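For this depiction, one protein chain was excluded, whereas all remaining protein chains were kept in their positions.
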Amino acid sequence: MLSDLSGWAIAAVAALGVLSVAAGVAVFVVDSMARATFALLASFLAVAGILLALDLVYLAVVTALMMTIEMAIMAVFMIMFMMNPAGLMPMTMVHNAKGSAVTGAGAFVVLVVGIWTIDWPTRDASRPADSTRQLGEAIMGSHMLVMLVIGIGLFTTILAGTVLATSRGRYDRFGADLTAKRPDDPVPGGLPR
Amino acid sequence: MSEQTLAEAWGLVPAVLGIVAVGLVLGLVVAAVDRVVVSGAPRAAVEPIRSSARLLFEQRRTTLAPDRLLWRIGCVAVPTLALLSLAVVPVGGRTLWSTSADLVWFNAMEALLWAAVWLVGWGPNAVHALTGGYRFLAQGLAYELPLMFALITAGLAAGSLRATDIFATQENLWFVVTMPVAFVVFVASAAAFAFWGPFAAPAGPDIAGGVASELSGVDRLLVEAGRVVFLGASAAMAAALFLGGDSGPWLPGPLWHLLKTLAVVAALVWVGRRMPVLRPDRTVEVGWMVLVPLTLLQALVVAVLVLNGFYA
Amino acid sequence: MTAELVLQIVLTVAAGLVGVGLFGALSQQTIVMVMMGLELVLNGVLLAGGAAWYFLAPELPDTQVLVVVALVVMAVEMAMGFAVTVAFYRARQLDMIDMASDLRG
Partner (left out) sequence: MAGLAMASTGPDRDGLELDVLKVALGPVLPGWPTGLVLRADLQGDVLTSAELAWLDADARPAVEPDRAHEEAALDRLARFLDVAGWPTAARDARRARNGMAERANRDEAQRLAEAVTRRVSRSRTLAWTAGGIGRRGSGGDVLDRVRRWCDMASGQSVEDVPAMSLDGVAALVEGAEIGSARLIVASLDLSPVSAVSAPEHLHV
């Protein structure tokens, strides 16, 4: 891969950067929910492309993978709940647009001023041969605590999400005293139970 | 790292063209075998070529108020992603480009396929197509995790996510011997992601062709080509990950890999066409309740073997 | 081009993503759109983390781990967001934030 950023890589990074921000703006401009979702996906993929150019292969492909799945699921929810999924009639659903714009622009300006005034430390060129191995050894070694916490957090999320989203508990499925042999589901699944 | 990628060995443009050609030939082979098995007549093998030529010149039909932009993007993305997934499959012992996360790359292309197929279903603004798109998402969710675990199991044994490393580790013992579950799950999920055979519910005849129901002309050609190229790429990947890649006596390595790929294709089509389309509300439960624990168990077994130095 | 300049350009892009995302998260009325704004902010975090690893501390894995954590945060945010939306919609048939003000105290 790229040991040091070549001219092509810098050009690609710049183009992808512009694309990611433009797609991010498009999310809130287009009328159609499907297009908004996929504009967001385009923004993620552009960032994944920049990460790829920065030699972070694993993080880049994992970003692409996870965000695509997220966006696909998001599209389903969008269309399930929105009044106007396909943008048949233009409509705006915003509140306090001016205040939000000022806040967003303000945050951007503050960050940019910081970015261009700080004297960034020049790095010493000791990049590892394999960034994936570096990450793997970190999360299975020195940073294992982070992974443990993440694991517990994700498990809690699975439980909490299921509890919140479903309206049927085991009493609905197996009867008030849990004696029913087969669960009473609207659609039977593929396992003999 | 001593290994060379195809792009370094041949130059970027010839290597890319080579991989595209390999992908198209593989797809054509899959389509031909499929036609022969379905129609029962060997001369149906030329049918894919004939119908491709016809579709190429066919006029496009359209529907009421389609989302043309997203529809086109989806149709173009399906074959593109199929070819991109081939970029990390070893061809002649080398991959088009080699990263330290080849397996994740392959998986990410499949995930992007979700979005692409969903777009193909969403674009025409039609009931059957959209139903097919949703079925594909449900199917993708149910098979994504087993597929991921199956891929990771092969990576675990080789101690690397790089396809060529996994290739090299199997010189003495094919991975399928110690990870049969992962192999079967990988091939079945590949069929599910290409929504082909028993997993064709997203394009099922019960919803009038599903995602493909409103496609015509070049669009249909692109999507159908993407499906078969993806199946061919997955068969080649299965041969590389689980069937020892290019190891074998007498013949040169690449020929062995080709033969194994063809064997996987033949077995897949032969088994897959002997059963009806499985209804998604049945298969999805099996995916979550059976395949996920089973592949996890498989990974555990392989992990214990790795700790005992079995693959070293 | 010096490495510092490239770093500054990439970080500016990340700042742009954060700004746009902040605008979206604050201005949108639909819950799902608010979540999209938050995701954009986190997208900026991903980018900044990657750039920091490459240009500032490639010998340390910490920034990479930070990016992984940001990815997980995104997944958790989305899962919980959708779960809350479903529960809320089930109860009121609404998916707008303004209309949830009756949940107050």
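First chain written, first letter: the chains are A, B and C, and each begins at residue 1.
To be clear about the criterion, a contact is a pair of C-beta atoms (placed from the backbone, for glycine too) under 8 Å apart; a residue touches a chain by one contact, two chains touch by 3 or more.
As the structure is a prediction and not an experimental result, all values here were calculated from the model.
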Candidates B:47, B:165 or B:281 - the one touching the absent chain: B:281
Absent-chain interface as seen on subunit B, which is shown: 37-40, 64-65, 127, 131, 134-135, 198, 200-201, 204-208, 273-282
Residues in subunit A touching the chain absent from view: 80, 83-84, 88-89, 167, 186-188, 190
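Note that in this section only the chains that are shown with their structure count from here on.
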Chain centre separation in whole Å, for subunit B relative to subunit A (CA means): 25
Intercentroid distance (Cα basis), subunit C paired with subunit A, Å: 7
Approximate Å spacing (C-alpha centroids) for the pair subunit B, subunit C: 32
Contacts with 2+ other chains: residues of subunit A: 62, 66, 73, 131
Shared-contact residues (touching 2 or more other chains) in subunit B: none
Footprint of subunit C on subunit A - complex, ascending: 5, 10, 13-14, 17-18, 20-21, 24-25, 27-28, 33, 36-37, 40, 43-44, 47, 50-51, 54-56, 59, 62-63, 66-67, 70, 73-74, 77-78, 81-82, 93-97, 99-101, 103-105, 107-108, 111-112, 115-116, 120-124, 126-128, 131, 134-135, 137-139, 142-143, 146, 150, 153-154, 157-158, 160-165, 167
Subunit A to subunit B touching residues, read off their complex: 1, 32, 34-35, 38, 41, 57-58, 61-62, 64-66, 68-69, 71-73, 75-76, 86, 88, 129-133, 187-191
Residue numbers on subunit B that touch subunit A, as the complex places them: 1, 65, 67, 69-70, 73, 99-101, 104-105, 107-108, 111-112, 114-115, 118-119, 122, 125, 134, 137, 140-141, 144, 161, 281-286, 289-290
